[in-house]
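A single protein chain has been omitted; all remaining protein chains appear in their positions.
Labels run A and B following the written order; every chain starts at residue 1.
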Amino acid sequence: MDRREYTAQVLSCLRRVTWDEREAIRAELDGHMEDHFESLRELGYDEREAEERTLAAMGDPAEVGRELNQQYTGWGWVIFGRIAKLATILMLLPLFLQVFGSTSSLAEYLKYRIDPDFSGRTLFLEYAASSTFPPESVQDKVPLLSGAEAVLPLDIRLQVGNDELRVFRVSVGETEDDTGRRFLAAEVLAVAYDRIPFGVVASRRLGEMTLTSQNRQCTAWCGDFFNASDWYLEIEGTVEIRPGDTYVTLSQDLYGEPFSLQIPLPEEVAP
Amino acid sequence: MSKQTKLPTRRKIVRNRIIAALVMLFLTNWVYRTGHLFPTQVVGDWEERIGAGKLETVKWKFDPEIDASLLSGQIFLVGNPYVTALVGADFDLTQGWRSNGWELLPTRDGQTLYAGAEHYHSAFPRREPGEPWNEILYLFGRVDDPDIQRLEFEIRSGSDLANVSYLTSIRDDWMTEGEYTYFLARWEIEDPQGRMDLQQTTAYDAAGNVVATVPGDT
Partner (left out) sequence: MARKQTMDHTQLLVLSLLAGEDMYGYQMIVELARRSDHTFEMKEGTLYPVLHGLERSGAVEAYEQEAPTGRVRKYYHLTRRGAAFLKEEARAWQTYSGAVNAVLRACPALDPA
């Protein structure tokens, strides 16, 4: 028997050990025998003698293996730990995909919390003001005629329940409905999200609101039509106004305590 | 002093792995609202989505006949002064408890009666692919008028909604939570050919007079 065989014999007695544990024991035993071997060589013994004496000093490998095996109990826990490790990796996957994925709503969400801006997805007055609640379908909309005449960036924040509603832009311009009637309209853009990051936003309460013109004659649906995420709402609505109007009202009274918010219109609205 | 690398024991490794998994589960639960370990967490999510305050559970039913993942269908009747809702949940091995059907009834308009419905495929009898489903219909709502003793639901089903059925629910079966009275009724319909509507709910008082009618939209 040589040193390698000794270690192999000891290891063969080990039943329930992980690969890492087995290799660690191998390294420790090999290292020990190497140390002993070297010191014997230094004393002048030749290789064969040194190896023989080393192995003799080590003792019965079966006995060593048996006693060592007794120290490694609790295999069930090891299995449990492996399952936990697998579960952790599996749960990391969606996070990874979110951060590096192409349609990352995580990135959009963080952006909306910090600096909401729909530019790049501008739908200003693309959809005619609709008085049906909600609009029948996206296809019913009529494309815009002209760009906004006036745009007013805002930062109006309202705490609604445990969410924050944040109106960030209002624009005014001319548009046309499905009958061909032209009129002046105001478009309001807002975001909403739970105050706690990654909390669920109240998509029922804030996803379907009403815009009312100053003279209360015209109302329009204002909300998040697509409701793509539990984290945030992209709220938009367009309501007909009269020249000279200074504000429109955004309100909700279907779920929970009703509220209404006055949204100022840009001053350069042409009569 | 050359580099020392600590060697953890088996126990420490397993403990750390379990802690890591629990932390990940918590994070996943928080960020993605998935991996729910309890069905009540699904109700909690709806509480947040509705945004009208805490929802009290009026009735919690386990319905193993609903065609849900692992036949784990749960039905929650919940409500608060602003809304009455039916929320369903089922259990998926990779996602935990998740939402399975819902119907919300805002209760702000000062009506005396609110009624809604939600339906599910029935897992029984066992069917082959292509064979029609039987449906389980849940009717729920709130009764604010103490005079109302009986409700009659008109349900239309069938490919042209021509089949009309009536289901009755009496006050003895209703539940009280706080200051409100709620009802929950369950009905099975054989092969409605995919279409089913709660057409109307009629409320009767003790003498049999019609007290209120509410149109329904399922």
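Assume a residue touches a chain if its C-beta (ideal position, glycine included) is under 8 Å from a C-beta of that chain, and two chains touch if they have at least 3 such contacts.
Just so you know, these numbers come straight off a predicted model, no measurement behind them.
Participant: With touch as defined up top, name the shown chains that contact the chain not shown.
Facilitator: Counting the whole assembly, the omitted chain is in touch with A, B.
Participant: Which residue among A:E5, A:D35 or A:E49 touches the omitted chain?
Facilitator: A:D35
Participant: Have a look at A:V10, A:V167 or A:V201 and name the one touching the chain we're not showing.
Facilitator: Considering all chains, including the one not shown, the answer is A:V10.
Participant: For review purposes, identify every residue of chain B that touches the missing chain, sorted by number.
Facilitator: 2-7, 9-11
Participant: Contacts of chain A with the missing chain: which residues?
Facilitator: Residues in contact with the chain left out: 10, 24-25, 27-29, 31-32, 34-36, 57-61, 63-64, 67-68, 70-72.
The definition used in the following text is that only the chains that are shown with their structure count from here on.
Participant: Once you find the CA centre of chain A and the CA centre of chain B, what distance in Å lies between them?
Facilitator: Those two chain centres are 27 Å apart.
Participant: Where on chain B is chain A touching in the complex?
Facilitator: 7, 10-11, 13-14, 17-18, 20-21, 24-25, 27-28, 30-33, 35, 45, 48-53, 82-83, 104, 106, 108
Participant: If you look only at chain A, which of its residues touch chain B in the complex?
Facilitator: On the chain A side, the touching residues are 18, 21, 24, 72, 74, 77-78, 80-82, 84-85, 87-88, 91-92, 94-95, 160-163, 194, 198-206, 230, 253-258.
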